[in-house]
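One protein chain is absent from this view; the other protein chains keep their places.
Let's turn to chain A:
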Amino acid sequence: MTDQELIWRIAGGSGDGIDSNSRYFAKALMRSGLDVFTHRHYPSRIRGGHTYVEVRATPDGAASRGDGYNFLLALGDSFARNPSEDAYYGNEELKPLSENLDDLREGGIIVYDSGLIDDEQVEEIDLHERAEENDWHVYPVDLRAIAKEHGREIMRNNAGIGVTAALLDMDTSEYEGIMDEMWNDDILEANLAVIQDGFEQAQEFDQSHDLEMPDHGEPDEQQALVSGSDAIAYGALDAGCRFIAGYPMTPWTDVFTIMSQNLPQFGGISEQVEDEIAAAALALGASHAGVKSMSGSSGGGFALMSEPLGLAEMSETPVVLVEAMRAGPSTGMPTKPEQADLEHVLYTSQGDSARVVLAPGDQQECYEQIRTAFELAYDYQIPSILIYDQKLQGELRNVDASFFDREPDADPGSVVTEEDIAEAAEHHAGKFKRFQYDADDGKEGVSPRSVPGQKGGRFLATGNEHNEAGHISEDPTNRVLQMDRRLAKLESIREELDAKGNQTHHGPEEAEYGIMCWGSHQGTVFEAVDRLNDAGHSVKAIGVSDMMPYPEAEVSEFLESVEECLVVEMNATAQFRGLTQKELGRFGPKLSSLLKYNGNPFEPAEIVEGFESSIDGEELTVNNMKYVPAAGD
């Protein structure tokens, strides 16, 4: 055992069981006491194609994908086996091997399925020459034959696990335990036999590599392996959300699915409806009737929600929406991450709009901030949007299970009871003063909210401007009073958010340089910051989560304290840097951008390199990234 990290990449076609297999493998490593982090790469295709998942395992804290990887398990794409000569897909059988070589580190291990990829094909891609150059250790194994002998061909992946374990000197018992929880009888037996056979065959190999399993102790606490979507769904349930309406769209579908699977047991309701306009409208309807509710989508679907979103603002109907970003514009790249919907989410819908927008930076923040989103939406009668992306959506990471063991929040916020209604001083012509100008319950701009069925509480909710009872009104004085009241909420919300401390700081406080990021790259940026400091730079970082209202004071303080700041984000137009400049109205000359928008998330080394060339004023040498200097540079 060593303290080196393992980054294990399993590659195959979609449908080859890459996803579930890597999940079990990551869980097994987690149970054995390692910290794990997974990174998924897949095409917008149901069967076949080139897909991989990386499982990074370190003895202590893995908050990001790593740089490249050091173990490749190439299954071969079984769905590409029968292409006619000129088939559209070409020869993809080889892809899980051929497409994955560029990022394999020196000294790395390659295991490929010789039952699917033959010597001739290996020749085609000069595997042996390249292996020699890079000191790769290549182990062909007929995984397909092993799988078929004991079970079915699809079990190739488990044969690969057996081989992996033998090569890394790893105990297979944790993994077998997971298989035991998953399967019964024949299937379990077949899988175990496949793992064992793979293990035994690989033990016979003449092993020449140095890579071993990283050192690990027992985990201190029970660990849970969760994705951003898991954390959002569980956070919503604990926030008291019992109604969800949605329409599938990648990557939002994940949250929607997890919620739908859980809500019935929690006594809640899930509705898959005809489109996203309906989905958002249903969420408003349920909320109007007194239930904490949510909806969500990805870019295109969220665009359809623009009008119901405005209705929520004007009618002051609380609602939580989730926006899961993927590369755009339009349908863009459905399975690739990007952080380019920020402006869409901040500014979509007509009029001077006020909403809460939060962008969590990791799994814990997903859980925490969806709860905050509900709390603010229902306390302030305002829509809250949680924006995250395809990267955070699918990445799995281990977190102490106790983190999620929190009190559910059943409080529907600013809703009044029938007794309160009966005691209310003023009603307006039979209607309750739902939109009272100067109600003072300590939260600025918030008026009392009643719910249909409550005696004496009736009012009209409307998207038109309206008076205190909800009657449509174009009276200029009323307009200004209502508008100011609605907008005033943002001020109190800003104070509440500041107190929550959603922004995450990393690195030495006195550092000379800053890096700013938002959303899913927080962990990658923080890892890069550690490396930069180890290399003698003086850098600190801030991961900003509050997008609206913007944490003016905290970010200003951060920016005042550094010479220059690099803003790292995954889009082509520096949207978050733009927001920062707009909100703070200064610091323009201090802010430069490191942008990546090729569909693949940043690796820590890329940020290190981007930072170094930015302070040296050098040309960026890293592929696929763009550096945009500060204004006035």
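By definition in this document, a contact is a pair of C-beta atoms (placed from the backbone, for glycine too) under 8 Å apart; a residue touches a chain by one contact, two chains touch by 3 or more; residues count from 1.
Assume contacts and distances are computed from a predicted model.
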Complex minus one chain; that chain's UniProt name from "Sirohydrochlorin cobaltochelatase", "2-ketoglutarate ferredoxin oxidoreductase subunit beta", "ABC transporter permease" or "3-isopropylmalate dehydratase large subunit" is "2-ketoglutarate ferredoxin oxidoreductase subunit beta"
By the document's definition of touch, the residue of A:10, A:55 or A:281 touching the omitted chain is A:281
Considering the complete complex, of A:125, A:145 or A:269, the missing chain is touched by A:269
The one residue from A:4, A:207 or A:462 touching the chain left out of view is A:462
Touch with the missing chain holds, among A:471, A:500, A:537 or A:626, for A:471
Given A:149, A:215 or A:418, the correct residue touching the omitted chain is A:418
Contacts from chain A to the absent chain lie at residues 222-226, 230, 234-235, 237-238, 240, 242-243, 245, 262, 264-271, 273-275, 277-279, 281-286, 288-293, 307-308, 310-311, 315, 401, 404-408, 410-412, 415, 417-418, 429-431, 451-464, 470-472
